[in-house]
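A single protein chain has been removed from this complex, and every other one stays in its place.
The block that comes next holds chain A.
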Amino acid sequence: MSSPSPIPPPNDRRSSRSSSSAAPYAGDGILVGGPPGSPSPLALRASNSPSSRRRHSRIVKTPPEFQSLDYVSAPDSNLVCLICHTPFDKPVQLSCEHYFCRECLDHAWAPQASGRKTCPTCRNKVETDKDIRPVPKIIETMLDELVVKCPNTKAGCTWTEHRVNVNDHVMLYCEYTPVECSGTDCRLQISQKDFHKGCLHYTVSCDDCHASLMKKDLEEHKRNICANRKTSCALCSVEVLRLDLKSHINKDCPKHVISCQGTIVGCKFTAERAEVVLHEVNCAMATMAPHFREQQARIERNEARMEPLARKVGILEDGLTNITNMLYPANSNDQSFPVTDPLDPNDTDPQAPTPDFRLPPASFPPVPPGNEGAPTQPPFDSQVHHLLTLHDSLREEVSRIANALTDLDGRTNMMIINESQRAKDEMLHANAAISSLRMHLQWLVSATIHQRTTSAGSSPAKTAGSTNVSAGGSSATRATSARPGPSATLQGPFRRLSDSTRQDTKL
């Protein structure tokens, strides 16, 4: 595939000429091209013909895509295809008078069956190809006259022209159009202008900064990027290394606009550095500025130091309140407690004994922590006094509690006595009931014996019965009650007796 001269006809001439003269060419496009519109059909036909394609297969340039073109001004929204959102490219008109790029329509219709094509906007049926018509000439003219930037703008081309010419520009004249490298086994791309220099796709290192990069990028690197090369400051045109450019602008450049040093105090002067330096000699605020800055720094330092101290004081006060609360729980919630400051000069007698059991102030006067225990401090005496009075109150409290205890003891005793008395009464009742039951039994038994004796008529049997009865009752109470004898006539008085005992208990 190493054809002797892989260059299309228009460039062929230019390239061979420049290589023969071995001089860098500039503005060659004008020599070659002629009017922008005219050579394009020829050139295109030449590069597209089968024979030339075979010969120059390696210099194929890609035509610019209209959809990625950059327009100089925002295009009229009426000239924008609703599918791709870019100005129409080869537009067509449907029978419903909606316009689309031909290509966009094909895209949109690709998933639809051929008989069921509809307008994307209004869904009108598109029956045959006759429904797809060319757009009016004026639309095409308007589209042609849209101003676009060269697609190779990023590579350095500054061409800006009507859209209709962009194809010719890119395909024929633009020096920055990427083409395939002229090197025989190189498949990379290179700008058109460097094509005749042979393959530049090898690594070199920059002499100044030792970065390694491709030969084709070296020039650009040296011109715009390399940090170790001199460049001129855009403001004062002094030559400095690119590396130092920033610090030069920030610190030295006499043309850089800065404001007076007195800004922090209120000076509003802003000008180029050279002028500001002159101004600062006379500006009172600029002279004061360092002093103010120092003050400011000191204030900030102090504030920073104060913050932990404040926190410490808070913690200490909390601790103190806790201790106070532990010591004097009764008054812990008393906010209205009058705080007497022993150091207050208006307080005539700080050590005067307090009349009641008031507590010492919750927060002590601001004495340094080391001096708190010093005996000469008035707060100490007042503390002792308060402790003593507190002791008294506690003693009183103790005696009161002792009294209460005695009281409680007596009451408990009374309660227990009452309770046991009632229990005793209950027992008496039960006993009485039992004895009356026994009476009944004795009466019944004696009645039965009596009956038997009367029926038998023999006296020895009667005495045996009476001895039986006396043996059955063993308790003394029953013996006394049994003394009158087990006769049926004596039953009444016995009952009355039991009634009288009950009345006794009630009393």
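Convention: a contact is a pair of C-beta atoms (placed from the backbone, for glycine too) under 8 Å apart; a residue touches a chain by one contact, two chains touch by 3 or more; residues count from 1.
Everything below uses one rule, namely that contacts and distances are computed from a predicted model.
Peer 1: The complex lacks one chain in this depiction; which UniProt name from "Geranylgeranyl transferase type-2 subunit alpha", "37S ribosomal protein S25, mitochondrial", "Ubiquitin-conjugating enzyme E2 2" or "Trafficking protein particle complex subunit" does that chain carry?
Peer 2: "Ubiquitin-conjugating enzyme E2 2"
Peer 1: With respect to the chain omitted from the figure, which of A:H107, A:K125, A:H162 or A:H291 is a touching residue?
Peer 2: Only one listed residue reaches the unshown chain, and that is A:H107.
Peer 1: I'm checking contacts with the chain that's been left out. Which of A:Q67, A:T231, A:N325 or A:Q383 qualifies?
Peer 2: A:Q67
Peer 1: For chain A, which residues touch the unseen chain?
Peer 2: Contact residues on chain A toward the absent chain are 67-68, 82-86, 104, 107-108, 110-111, 120-121, 123.
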